[in-house]
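With one protein chain removed, the remaining protein chains of the complex are shown where they sit.
All chains are identified by letter, namely A and B, in their written order; residue positions are counted from 1 within each chain.
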Amino acid sequence: MATQQSRSAARLMMAPAVVLLMGWMLVPLIMTLFFSFKKYVPLRGDTIGNGLDWVGLQNYERFISSSSFWPSVQTTLIIVISVLLITIFLGVLLALLLDQPMWGQGVIRILVISPFFVMPTVSALVWKNMFMDPVNGILAHLWKFFGAEPIQWLSHESLPSIIMIVSWQWLPFATLILLTAIQSLDREQLEAAEMDGAQRLKRFWHIVLPHLSRAITIVILIQTIFLLSIFAEIFVTTGGAFGTKTLTYLIFQRVFDSQNIGLGSAGGVYAIILANIVAIFLMRIVGKNLDK
Amino acid sequence: MARAVTTKQKAINTAFALGVALLIFFPILWTILTSFKTEAQAINDPPIFFFFDWTLENYYAVQERSDYMKFLWNSIFIAGGSTLLGIIIAVPAAWSMAFVPSKRTKDILLWMLSTKMLPAVGVLYPIYLLFIELGLLDSRGGLAFVLMLINLPIMVWMLYTYFKEIPVDILEAARMDGASLRDEILYVLTPMAIPGIASTILLNIILAWNEAFWTLNLTAAKAAPLTQFIASYSSPEGLFFAKLSAASVMAIAPILVLGWFSQKQLVRGLTFGAVK
Partner (left out) sequence: MHLKKTLCAAIAASLFSVGTANADNLTIATVNNGDMIRMQGLTEDFTKKTGHTVEWVTLEENVLRQRVTTDITTKGGAFDIMTIGMYETPIWGKNGWLVPLNDLSEDYNAADILPAMAGGLSHDGTMYAAPFYGESSMIMYRTDLMEKAGMEMPDAPSWSFIAKAARAMTDRDAEINGICLRGKAGWGEGGAFITAMSNSFGARWFDENWNAQFDSREWSDTLNFFKNMMDDAGPAGFATNGFNENLSLFQQGKCGMWIDATVAASFVTNPKDSKVADSVGFALAPDNGLGKRSNWLWAWALGIPAGTQKEAAAKQFIEWATSNSYIELVAEKEGWANVPPGARTSLYENANYKDIPFAKMTLESILSADPNNSTVDPSPYVGVQFAAIPEFAGIATEVSQEFSAAYAGKQTVAEALEKAQAITNDAMEAAGYK
């Protein structure tokens, strides 16, 4: 049992991390809150030095009443949920595959995890130009080869395209975590089930999948955090057009294109609220699963 | 091995897995191939796979235009610096959470993760203003510090989950044997913790290397890493696929190679407590 002394030592060891993160959270948060109640349009000559006009909840009302607001929340959730589903589904399959005995496992694993190392900007550029371009893209050539009309990925299938790019980036991460979990599965248990003549599918359903539940939870938790804030993939490919505007992107437009810091800050506060709703939801499942 | 695997089965597995792996890897492979083509070959219809005149001209052209080494060095400094700083702060924190847990440990952990949900685009102005005040604009140190803060929650979480799996019984056994606290840490715990720390370091380097919002917006000429290098090649006048590919390869090659060489270490510790 931990003693009083070790407790205070523990607090001391935790202090730097907690204090720094507290600062990193509070300073921008307070400034964002402050701006969100002000009229702050620098191009109109508003400066902090001259004092900013208090506008009450006007920025909040404006941000939420914009016709782009609810669609952007919806888009955000669609992207996050779709990417989670795809990466987990394919991740489980891929992990099962990689778990099979084979030659050159190391090389194969390297190939599979490589997309994880690629900068989002680069992967968006590569996908947009060399794959999804309706004239020169390799997918267009592939479609033409089979006599089909090439798909106009980024305009007609914009959201699926973005989901595809992001899933490609995150599939390795899901696969890795799930693979580690599968490898820790009790072989004897599996083999016993095999002896019993349990079918592959049943074996998977009753033994493998429950074993993976914890790993899946982790994947959901970590990926959601990153997926809520994806930006480069949209900025580079569609620029927020064709219904691909996420909440993050909408805030970006308010802050950078419109140069309305007050409005953008109000949007930032909404994003924090959304993130926290998602977080509470996540923590519920994660908390439960991690306590096991 | 209890289950005998026929060579045939193994060959089928290998072929199938290799096919899938190549499919996943293909975008990267295609980028690498394109970077060695001429611009005309890069957009040839039908696409050319291997049988083209391999050329280095794109790499020369890119290097002539931008000082690659400067960007590379900044990327190394920023990714490395933020990781080093992060490890120094995260290890003690995760350590104490794992070995001296209190009622609030889990809350603190989850709170830390939630700070990652702050949308960067929403807080750029506040941070930019702060950076001006502190004179940190366009400094590698300032950027390394910010990236450290961004990734700190992930580092703490990853280390915590890893440390937690170290059996405490071993510590008690060592204590029985009369080991001092110093011995305990040095000879018992550290060796067990190293794989977790190693993969945390690797993951953090990858995340910091690829961060493209803060690294673009808080730098100008001096501290700019490879993310800015690539931003000068996206949508130039005309579609220069080959040059874009060369620049892309230059931007991702170092981290890709690091990842390939260290994938064993990365995989070993990258569990986030998924295994129990």
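The definition used in the following text is that contacts are C-beta pairs under 8 Å (C-beta built on N, C-alpha and C of every residue); 3 or more make two chains touch, one makes a residue touch a chain.
Source: prediction; values computed, not measured.
A.B. asks: Please work out which displayed chains the absent chain touches and list them by label.
C.D. replies: A, B
A.B. asks: Taking the full complex into account, find the residue in A:V41, A:I64 or A:L77 that is in contact with the omitted chain.
C.D. replies: A:V41
A.B. asks: Per the definition of touch given earlier, which of B:Q63, B:T105, B:N217 or B:S262 contacts the omitted chain?
C.D. replies: Touching the chain that is not displayed is residue B:N217.
A.B. asks: Using the document's definition of touch, tell me which of A:K38, A:R109, A:H211 or A:R254 contacts the absent chain.
C.D. replies: Of the candidates A:K38, A:R109, A:H211 or A:R254, A:R254 is in touch with the missing chain.
A.B. asks: Of the residues A:G91, A:P172, A:G240 or A:G268, I need the one that contacts the missing chain.
C.D. replies: A:G240
A.B. asks: Which parts of subunit A are in contact with the chain that was left out?
C.D. replies: 41-45, 62, 66-68, 133-136, 150, 152-156, 235, 238-243, 245, 253-254, 256-260, 263
A.B. asks: For the chain that got dropped from the picture, name the residues of subunit B it touches.
C.D. replies: Per the touch rule, subunit B residues meeting the hidden chain are 39, 43, 64-66, 124-125, 128-129, 131-132, 137-138, 216-217, 220-222, 224, 228, 231-239.
Keep in mind that, in the parts below, only the chains that are shown with their structure count from here on.
A.B. asks: Per the contact definition, I'd like the list of subunit A residues that touch subunit B in the complex.
C.D. replies: Spelled out, the residues of subunit A in touch with subunit B are 2, 6-7, 9-11, 13-14, 16-18, 20-21, 24-25, 27-29, 31-32, 35, 48, 94, 97-98, 100-104, 106, 108-123, 125-127, 129-131, 136, 138, 141, 145, 168, 171-172, 176-181, 184, 187, 191, 194, 214-215, 218-219, 221-222, 225, 228-229, 231-232, 236, 247-248, 251-252, 255-256, 261, 264-265, 267-269, 271-272, 275-276, 278-279, 283, 286-287, 290, 292.
A.B. asks: List the residues on subunit B that touch subunit A in their complex, please.
C.D. replies: The touching residues are 2-3, 5, 9-11, 13-14, 16-18, 20-22, 24-25, 27-28, 30-31, 34, 43, 45-47, 89-90, 92-93, 95-97, 99-100, 102, 106, 108, 110, 112-127, 129-130, 149, 152-154, 156, 206, 209-210, 212-213, 226-227, 230-231, 234, 239, 241, 244-245, 248, 251-252, 255-256, 258-260, 263-264, 266-267, 270-276.
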